[in-house]
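Mind having a look at this structure? Questions to follow.
A single protein chain has been omitted from the complex, and every remaining protein chain is retained in its original position.
Right, chain A next:
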Amino acid sequence: MSWMAWTPITAVFFSCIILMLIGMGIWQTVSPTVPRRGFLPLTTTRGDRLFISLLGAAYIHLGWLAFTDAALWVASIIALFWLFIVMRWG
């Protein structure tokens, strides 16, 4: 695996993503998702909302790096809020 040049931070990052996917899979078997319409202008399932929040989180971080010099963890907190808002009311 050394050719993949792992670092602790990227390993944690991907572990979180994998755990999230496994969690979503278990959640789906326990209580299947019902498509619904929240503040987003489209009908979404739980998986759609996770995808939208992760994509949004990536853009929040990129925007933060491009337009500010402030610490990146602020962007991570904003992204976490965004994830919560989309999953709950999206």
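Please note the rule applied: contacts are C-beta pairs under 8 Å (C-beta built on N, C-alpha and C of every residue); 3 or more make two chains touch, one makes a residue touch a chain; residues count from 1.
In the analysis below, contacts and distances are computed from a predicted model.
Going by its UniProt record, the hidden chain of the complex is named "Sugar ABC transporter permease" among "Sugar ABC transporter permease", "ArsA/GET3 Anion-transporting ATPase-like domain-containing protein", "Cell shape-determining protein MreC" or "NAD(P)-dependent oxidoreductase". Taking the complete complex into account, residues 2-7, 9-10, 13-14, 32, 34, 42-43, 51, 55, 58-59, 62, 65-66, 72 of chain A touch the chain not shown.
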